[in-house]
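Okay, so here's the structure we're looking at.
Here the complex is missing one protein chain, while the rest keep their positions.
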Amino acid sequence: MPGEDAPEHRHTQNAFRFVVEGQGVWTVVERDPVPMRRGDFLPQAGMNWHAHHNAADEPMAWIDGLDIPFQYDVEAQFFDFGRDGLSEHEHSTPDRSRAERLWGHPGLAPVSQLRPIEGTPLLRYRWEDTDAALTDQLDLEREGHPGTVEPGHALVRYTNPTTAADVLPTIRAQFHRVRRGAETAPRRETGSSVYQVFDGSGRVRVGDVSWSVQRGDLFVVPSWMPLSVRSEASASDSDSGALDLFQFSDAPILAKLNLFRSHVEEPA
Amino acid sequence: MPGEDAPEHRHTQNAFRFVVEGQGVWTVVERDPVPMRRGDFLPQAGMNWHAHHNAADEPMAWIDGLDIPFQYDVEAQFFDFGRDGLSEHEHSTPDRSRAERLWGHPGLAPVSQLRPIEGTPLLRYRWEDTDAALTDQLDLEREGHPGTVEPGHALVRYTNPTTAADVLPTIRAQFHRVRRGAETAPRRETGSSVYQVFDGSGRVRVGDVSWSVQRGDLFVVPSWMPLSVRSEASASDSDSGALDLFQFSDAPILAKLNLFRSHVEEPA
Amino acid sequence: MPGEDAPEHRHTQNAFRFVVEGQGVWTVVERDPVPMRRGDFLPQAGMNWHAHHNAADEPMAWIDGLDIPFQYDVEAQFFDFGRDGLSEHEHSTPDRSRAERLWGHPGLAPVSQLRPIEGTPLLRYRWEDTDAALTDQLDLEREGHPGTVEPGHALVRYTNPTTAADVLPTIRAQFHRVRRGAETAPRRETGSSVYQVFDGSGRVRVGDVSWSVQRGDLFVVPSWMPLSVRSEASASDSDSGALDLFQFSDAPILAKLNLFRSHVEEPA
Partner (left out) sequence: MPGEDAPEHRHTQNAFRFVVEGQGVWTVVERDPVPMRRGDFLPQAGMNWHAHHNAADEPMAWIDGLDIPFQYDVEAQFFDFGRDGLSEHEHSTPDRSRAERLWGHPGLAPVSQLRPIEGTPLLRYRWEDTDAALTDQLDLEREGHPGTVEPGHALVRYTNPTTAADVLPTIRAQFHRVRRGAETAPRRETGSSVYQVFDGSGRVRVGDVSWSVQRGDLFVVPSWMPLSVRSEASASDSDSGALDLFQFSDAPILAKLNLFRSHVEEPA
């Protein structure tokens, strides 16, 4: 809500925000104010100091993802409080965070900061970039070139520019775009995923159950259950009819421990 | 020269082009036409099929860097000829190569292509991006934040988005911008470097020798010789007075074999 | 018990056996019969086929360690049954398993099998080797050279010769020897450990609680609780008075996910 604040703190949990509606809030990470707009993905590695402030005059909504259940299981949680307030400077609303100015140029690394960092130093993955990358993949497919993971299905993964690995040590985040009328082949993998319907509408099948989804819906896919989605444009769809899905999962945990498996069924 | 072609071939040598003047030529790498404009950096990993064509009506100039001497020493060179001609499609001049459409979005990887690839799959690092990254570093310094490697000295490294390592297995490429009036501290490192003065003018000191440089000059820094540069705007400088230097070196060879060392002297 | 069999099976769980008393049973892993004697450590990576047979005429005891709770949490468990019976050959009792003949020579790798394998291919770490390594560390300390982790405290880690990492993707296994009269500094780490008192006797302190232990005892150290042990020879001790402790923990999980921390307090 407008004007709300959260004081500075840090914790071992890896976390992220994915902005679902609105804009105006920002997160201050390591004293760097990071703006938040619809479609932006903001990862935040464990033990970064952070605080939040809503400078907007309307409500916003986002998804907060954390690896709390996992860290609870392995008993590795730590938490510290930080400063009581933020400085004047940190209450400003920049167009780009300092993190983006250092790390947001494709394939270019700032030598002064360059070393493998476990959680990504790029604190905001802008919607404009994600949208352009997905559009490019579908265009390449249309022109007869590789790019999509299967016909009509564009997929990008958020990565850490210092390691080329997943954006956070325990969390994988990806964005899917399924072209109007396309249906993805049933795919299983170990580990569980959460999906948010960012835009469009369609039909989801998980195992033997299927249901319709539309913008704003959330759904969960348990470990080793086959998932298939079909994009179905409806009258209320504001866009091209594509189905846009944000996904996050615990795949990095499984991959690093040699427990990741996946299986794609032939499409019917 | 306008209209010139080079037939398709491939070789184990890692190579790159850095465009010094003009535009209009393109390289066709793995059947993907890659446009070339002043300031663009085009890496090309060993054993990629490639050809060249100049569609412009004026001359162009670029630096071709290859690891031929090294591969000659270790006797690992292979070469193959490819097709006699290029297809119609490959003679077109796209605004962006397919490689850029897949890999040119900051922090975003196309899942369909994602695996560690030894030489970067991003075939063009556009000047606009390099220029913006350097500008951001100097702006951050002015605002009191980390970003430059030393006062007045911005430095970016071209990296491989699939490994976060150097852009080619044997070649490091970087771009320096030294603010008007700034001087870099003398720095030595093992391995040798070639520098191209992309813009601006100044004074270079290597060991006990110093000389003036201006746009278009090339110079070499041998292994373990201290290098210092000073930016000196002259009347003919078209820009802000900053000295822009493109650099390439064999640092990845030394680093992988545990032979890389560097030493920075205190500035006088 | 003598004559007992377990049929062939495999599962994703990583497992090991540490032999506490007796000898004569063997494990058949990937059709390779592996003998088991007191003090031997037998790791078994997930998805190896294995079966067991007791050819001895007296009971044996061992510790079975598996990562079942963790794999249950992340929902990545798979299980298959194998052949109904073992071949004649697999019922023999060799002195050394084939795995030991390939991988049990220090620093020497069989080129025909050499590649990074996630779970160690060395299927038996013999007590004679572990005992000799611990003795060497305490001897080196006595001669004034590095070797022990702190005065009077020898420590070896079981490692995978194809990666130099922990012996199993999710389990760390180590062996401690604390010299008669020595006391270890209180040490905390994230992740929990199980200890078995293999030989000797002494006093254990975990947080504010302390108690006496002797040969055959098991105890658990929860995450981030400080542990200190003191070796106290008693009348019934058969050996030099040293306290020998086998330990296993989930440290590789925490380390790979950037959650491992440790802290050693100054000894009182």
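A few comments on the model shown:
The letters A, B and C name the chains in turn, as written, and every chain counts its residues from 1.
We adopt the following convention: contacts are C-beta pairs under 8 Å (C-beta built on N, C-alpha and C of every residue); 3 or more make two chains touch, one makes a residue touch a chain.
Since we're looking at a predicted model, the values are computed, not measured.
Here is the thing to keep in mind: the chain we left out touches B, C in the whole complex.
From the set C:Val149, C:Ala185, C:Ala233 or C:Ala255, the residue in touch with the chain omitted from the display is C:Val149, counting the whole complex. Set against the missing chain, the residues C:Ile63, C:Ala133 or C:Ala233 yield one that touches it, C:Ala133.
The residue from B:Thr27, B:Gln71, B:Ser112 or B:Thr130 that touches the chain not shown here is B:Gln71. One of B:Glu118, B:Asp139 or B:Asp217 touches the chain omitted from the figure, and that residue is B:Glu118.
Although one chain is hidden here, its contacts on chain B can still be listed: residues 12, 46, 70-71, 73-76, 78, 118-119, 169-170, 190-192, 222-224, 250, 252-254, 256-261.
Although one chain is not displayed, chain C still touches it through residues 98, 101-114, 116, 120, 122, 125, 129-130, 132-133, 136-137, 139-140, 145-149, 155-164, 167, 174.
Just so we're on the same page, only the chains that are shown with their structure count from here on.
Greatest Cα centroid separation from chain C: this falls to B.
To overlay chain A on chain C by their CA atoms, one rotates by 180 degrees, a value rounded to a multiple of 5. When every chain is reduced to the mean of its C-alpha atoms, the one closest to the centre of the whole protein set is A. At the interface between chain A and chain B, two copies of one sequence, more than half of the residue numbers in use appear on both sides, so the contact is built from largely the same positions.
Distance from the chain B centre to the chain C centre is 51 Å, each centre being the mean of its Cα atoms. As a whole-number value, the distance joining the C-alpha centres of chain A and chain C reads 40 Å.
Each chain gets a centre from the mean of its Cα atoms; for chain A and chain B, those two points are 32 Å apart.
The set of chain B residues that touch two or more partner chains is empty.
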